[in-house]
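Here it is, the structure in full.
The complex is shown incomplete by one protein chain, all other protein chains being positioned as in the whole.
And now, subunit A:
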Amino acid sequence: MYYVIIVNTIYFGIMLFSLKSVFSIVRRKRYALSGSLVGSEHVPPVSLLVPSYNEELTIIENVRSLMTLNYPTYEVIVINDGSTDETMKVLIDEFELFHMDNLAVRYSVNCTKIKAIYHNPEYPHLYVIDKLNGGKADSLNAGINFSHYPLISSIDADSLLEKDSLIQMANMYMSNPEEYVAIGGNVRIANGCTIENGTVKEVRLPKKWWPMFQTCEYLKAFLGGRIGWSAINGLIIVSGAFGLFRKDYIIKVGGYRGGYPGEDMNIIIKLHRYMLENKLPYRIAFCPEAVCWTQAPDTYHILSNQRKRWGRGNLKNMIENYDMTFRPKYKVFGMLSLPYTIIFEALNPYFKITGLLSLIGYALYDMTSWNIVGVFLTINFLSGLLLAIGSLLIEEIAFKRYPRVSDMFRMLAFSVLMFFGYRQLGSLWRIQGHIQYFQKNNSWGAMTRQSWKEKSEQVKSA
């Protein structure tokens, strides 16, 4: 009971912070971004790091899309993490890349030795690093070691950036370059959208159920949650799919931690720790107007693998950093973000299951009435639905990405449906992830990709 009260209070509190911030986001979106910024020499240059493992189907379109961003100076560094498919070959063929020696790559942060670097002078801002398989974190570290610019941006190879996304982030960074150490982008689900030349041309909701559930889930997490956490400087994660970082601080904290998933959360925790321990003023923010479109898993098998991996990564991060909890030295992060993530995210399934089983047990032994069980479940459902509606409100106030009225009804319907199976599966996957962690099962799990072209054609023909 008390658990439900506390968790809901925090959820609603964060949602209120999100709703409060949404108006300033609208203003920033409308009035603060100048068209001249795209051509300005004062915009700091950025190295885009694109770790890729078996991405032969999507990599070309993604790299082409990344090479046409509205941004004055940037380089694209694709890191082939020992792919077993034709990722490296398709890149070499498509961009006519040449092998380079690169004996003098510095190793500022730990990473597997770089096998080779490929480049074509015709694409002076594109580099491909070929290395042995070492995981996503290791690839990002290799990219950091090779990168030439003071800001780095990590981008998943299965994601597409909107043309103005990077400049939106840079605009935020430039408003306070001394304090912003990391800025997260807004990840949206591309399934169902029409994609042409690496750009989302028409926004539509996914046709399939699994991606549709994830669309509602992402809206809630990013708009209802991260905007609020960002407002109080308590963000615990910047999505690995799209984030901007100050390279000097990433190097100071030792780069990304390899060996486990959840490297995106880990780097943010390390940044919080470093800045707070050294008493440096800093901000880790979320920039919802900087949008990255990603392919969501559309089968049970792939989705469950992804969520188990997230569960493992989350647990590992919590075990590694529990010492920061409830210590005033770590401010909002130590007093609220981390305890919240441990108690109400990592351990959430256990509280849910034990709470529900106890209630059912009490009811079976006539220690309480079934009405109470019903009330408890209804509260759980309605408070969750209320939060989902809050996120939809933020979406409608600030972004209006889904133009049709029918989209609104579909999202409302799926926000309700989520409570009847999907969320319970989410808890199950998280527990399975924890079991895998203790079994020391550290595989990434199966992730199949589909070409953006095929996806788009399927949408058109549907």
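Just so it is clear, contacts are C-beta pairs under 8 Å (C-beta built on N, C-alpha and C of every residue); 3 or more make two chains touch, one makes a residue touch a chain; residues count from 1.
Operating definition for what follows: contacts and distances are computed from a predicted model.
Q: Considering the UniProt annotation of the chain absent from this complex, which name among "2-oxoacid:ferredoxin oxidoreductase subunit beta", "Deoxyribose-phosphate aldolase", "ABC transporter permease subunit" or "HEAT repeat domain-containing protein" applies?
A: In UniProt, the chain excluded from the picture bears the name "HEAT repeat domain-containing protein".
Q: Kindly state which of the options A:176, A:197, A:299 or A:441 is in contact with the chain not pictured.
A: Checking the options A:176, A:197, A:299 or A:441, the one contacting the hidden chain is A:176.
Q: Any idea which of A:70, A:120 or A:348 touches the chain not displayed?
A: Among A:70, A:120 or A:348, only A:120 touches the chain that is not shown.
Q: Just checking the interface: what residues of subunit A touch the absent partner chain?
A: Output for subunit A: 1, 23-24, 27-28, 30-32, 34-37, 40-44, 92, 96-104, 106, 108, 118-122, 174-179, 368, 371-372, 375-376, 378-379, 382-383, 385-386, 389-390, 392-393, 396-397, 400, 403, 405, 408, 412.
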